[in-house]
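Complex shown without one protein chain; remaining protein chains in place.
Let's turn to subunit A:
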Amino acid sequence: MVPFEFAYYRPQSIAEAVAMFIELEQKGKRPLYYGGGTEIITLSRLGLVSTAAVIDMKAIPECRVLDADSDPLVLGAALSLTELVEANPFPLLTKAAKEVADRTARNQITLGGNLCGQIFYRETALALLVAEADIVIAGPNGVRQSRINDLFHQHLQLSRGEFVVQIKVRRFAVELPHFHHKRRKQGEIGYPLVTIAALKKDETIHAAFSGVCPFPFRSAKVEAHLNDRRRPATERIQAAVNAFPRPILHDIEGSADYRLFVAAQLLEDALRELGETI
């Protein structure tokens, strides 16, 4: 149930979507791009989203591309998480996507929606941050491509009217050794206490986190400690956890101390699985 009115638009091209956005914005409709729509609908009911127009991206061909054979592989932002999991073009991303929500919800939740949503876990971002994926963005100033790491600071830094068209992952990154684990308070469905995605490239560990802070992050300081092989693994892990950005989440799901404890345990598992001496 959406407790207010909005108009629904379904553009067939990037240019049409951007033109619609500009026109609707000028008319004061505060348009929202619409992926799976699950967050827009559920948060509308709670009064946390309001708009007078939604622009559905699912009929834009570029947003629906899934090219698993190319280098880089190309993933459209309007692919559902189920489509990504079933095609499995990037195993680390598959593991991340498969842990988001539940199977039926994943039939609707899109890759772009998970990256751009208000719900701050944005767990698919972790795999893309450690793989240093590229992100194709369209907006009133045209189409541009950037490294996701340059644009994702707590959330994707998009200008008004911009939307994610595609993600591109370089093939070598797809094949690197990796680790993914999501630890919840209980059960197998739900938001994370801690999620870690990590991979090892040229003997350097990349690691990104969700659930620890009210935003996902990958941190150079944290990775410097993790990769400081002059020190024993336990010290590296403790220094890494101490360097986590703040604030640490502290709520009914888990206290800040508990989340840090779980993060340290998972980092130990990650280092071991990535061939480090523990």
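Please note the rule applied: a contact is a pair of C-beta atoms (placed from the backbone, for glycine too) under 8 Å apart; a residue touches a chain by one contact, two chains touch by 3 or more; residues count from 1.
Assume contacts and distances are computed from a predicted model.
Of "Aspartate carbamoyltransferase", "ABC transporter", "Xanthine dehydrogenase iron-sulfur subunit" or "2-hydroxyacyl-CoA dehydratase", only "Xanthine dehydrogenase iron-sulfur subunit" is the UniProt protein name of the chain excluded from the display. Of the candidate positions A:Ala105, A:Leu176, A:Ala243 or A:Ala256, contact with the hidden chain is made by A:Ala105.
Checked against the hidden chain, the listed residues A:Arg45, A:Lys185, A:Arg229 or A:His250 yield one contact partner: A:Arg45. Even with one chain removed from view, subunit A keeps its contact list with that chain: residues 1-2, 4-9, 20, 23-24, 36-38, 41-42, 44-45, 56, 58, 101-105, 107-108, 188-189.
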